[in-house]
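Of the protein chains in this complex, one is absent; all others appear in place.
Chains: A and B, in written order; residue numbering restarts at 1 for each.
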Amino acid sequence: MSDTSILRIRDLSVTFPGDAGVVHAVDGVDLDVRRGECLGVVGESGSGKTVTFLATLGLLAPPAHVAASCLSWQGTDLRGLSQAAWRALRGRDIALTMQDALTALNPALTVGTQIIEVLAAHGDLPSTAARRTRAAELLRLVGIADPVRQLGAYPHELSGGMRQRVMIAVALACGPKLLIADEPTTALDVTVQAQVLELLDSLRAELELSLVLITHNLGVVGAHCNRIAVMYAGQVVEIGPTARVIDRPAHPYTAALLDCLPRLDRLDVTLRPIQGSIPNLTHLPPGCRFAARCTSRVAACDLPQSMRNVGVDHAARCQLARVA
Amino acid sequence: MTAPRPLVDLRGLSRHFDVRRGVADLLSRRPAAQLRAVADVDLTIARGECLGLIGESGCGKSTLGRLALRLREPTSGSVCFDGIDLASLDARSLAALRPRMQIVFQDPYASLNPRRNVEQIVGLPLRLHTQLSAPARRVRVIEALTWVGLGAAHLHRYPHQFSGGQRQRIGIARALVLHPDFVVCDEPVSALDVSVQAQIVELLAGLRRKLGLAYLFISHDIAVVAHVSDRIAVMYLGRIVELGPARAVVTAPRHPYTQALLSAVLEVHAPRSTRMRLTGEPPSPLSPPTGCAFHPRCPHAQEICRTTPPILTGTASGHAAACHFAGSFTTTSARLETVP
Partner (left out) sequence: MSASVAASPTALGLRRLCADHVSTLCIGVVVFAGLVALAAPWIAPHDPADADLMRRLQPPVWQDGGDWSYPLGCDGLGHDMLSRLIFGARVSLGVGFGVVAASTVIGTLLGMLAGFARGALDAVLSRIADVLLGFPYLVFAIGLMGMMGPGLSNIVLTLVLKEWVVAFRVARGETLGAREQDYVEASRALGCRPLRILREEILPNILSPVLVVATIRTAQVIIMEASLSFLGLGVQPPAVSWGAMVADGREFLADGWWVATLPGVAILIVVLAINLASQGAREAFDPRLHR
């Protein structure tokens, strides 16, 4: 329980009514984001990784139902915040970027206009000229060549990598302390992914930014994050320092996920896929949600599992995880 | 001794698109811009071989896959399947040849007709190309479903009742039900969850061994491609820039672009080696650079690279690269040693 945590989530639950029943998208998630760190949140589809942060930022509207015992940003309780208070918080203190920059950016407005919009919304800079200058500065900050000219570009005129950078610029316009990047590299080519991740690294150092990287790509988190949280079927199943989680995963899902990735240094080895598929979020088993696919399953796995400490700052939701 | 005739033989294959011109273009009398999706590709695929095709977005690999099946018409060049020039066939003969060459698509959510059930989807090829009765078709459909790990219980279900991985299996069953010789796999696992990707990759590899299939395996994920392929071709801006045995291309790449790709791949277990930095943005296929298409981003570019396009030339072991200085720079191969 470090008190350098700036974002604190305790027992977050999010449910949606669906055709076939209530969908438990997020169930009892505890997460902390600490000052200055990069937290990687890894999970596949249905893990609830994106919904967790949308709910935390108050971006989910009814019929979604959000409940938490604690949701605080630097001491401010985020639950029940008014719309006006949210508008002041989002963008200024916490910012969010999304996966597909082409749909996240307004196609009818130039890039410059969109950055200036954010600056105007938070009312820091008095004049249009000052805002324009700041917008060009931001584009330079994210590594876009010829920023003044690019202020007049439309999103569709830019490449995927550049759009992602623009989205980061929009997010950073008002100097937030936390950036939540949802799948920042998924839609990009490998060479461009590397550039964007390096940009995020340098921005973190330069601006003293805390970062949450939501992704399904373990390679991304392995190289750039201090801590990793692994999510499965709406729960956090493992959380700990990157090196520990990757070298000595405590939860069978994490281990299996690491194991099933093809590796360039092991070309002849047959891949070991995880059999089965993610459980139906409307009909979840009472016990461990990964049990049906787990090779280490025992009878006690049918009971509800809770997070157990398995090392320094390292916890896993599995009773078989041994304290290292 | 001459090598046996390849199953698929692409020679000088090119596909250009003319960009539509607006009034301003016509008035300014600029020549029509051409988008060269595929430029002058020579490739062969032997019976039972898996050729991997790697490249980033816009390199033309998907277009090449469609050209190999003559689902698109090339602008120039030829496509030969088992010695038959596909351009010489009329529509009916081409349709009759289709059972032998099939395709698996990337998006499992778009590749199955949402209004048809599994039996109808996987049975369509049988209805089109065989005279089998409905019960006989059902037997074949169940056989194909069993190959991909599904079964008779799934016959009457609709696509929306399946997960992405299962839908992809149905697509594979559809492609295999006629026992083809050649399958183009166009990014077959890119749209799937990581844990499911491994399932489908192993499934495809296993089916290839079992049924003696030849694959053109297209993907942007190098690790996946290297895992299933015998040989790998690397595409950049419509051209093949490197071609060779999979292990050789991945452990000792001879083209700078391949080196850059490999060093950019983020692998969980690999140490953070120095990345070969590529400067600048990927070029637009509408206005490719002169000379070597890669020269603006290449850290080793020389004068000759700006003027003369390099030709794909190879070593005796069949590892070729389109670079004037192929093989003369060291590669960051520290992370690519085989682990026992």
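The rule is short, and it goes like this: contacts are C-beta pairs under 8 Å (C-beta built on N, C-alpha and C of every residue); 3 or more make two chains touch, one makes a residue touch a chain.
Fair warning: this is a prediction, and the values are worked out from it, not measured in the lab.
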Option touching the unshown chain, where B:Phe17, B:Tyr158 or B:Phe325 are the choices: B:Tyr158
Chain not shown: contacting residue from B:Val19, B:Ala95 or B:Ala136: B:Ala95
From B:Arg36, B:Arg174 or B:His324, residue that would touch the chain that is not displayed: B:Arg174
Touching residues (missing chain, whole complex) on chain B: 69, 71, 94-96, 98-99, 102-103, 105-107, 110-117, 124-125, 128-129, 153, 156-158, 160-163, 166, 171, 174
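The working rule: only the chains that are shown with their structure count from here on.
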Approximate Å spacing (C-alpha centroids) for the pair chain A, chain B: 32
Chain B-touching residues of chain A, taken from the complex the two chains share: 44-45, 159-162, 189-195, 197, 216-220, 222-223, 246, 256-258, 260-268, 270-275, 277-278
Of all residues in chain B, those that touch chain A in their complex: 56-57, 163-166, 193-199, 201-202, 220-224, 226-227, 246-247, 250, 260-262, 264-270, 272, 275, 278, 281-282, 335-339
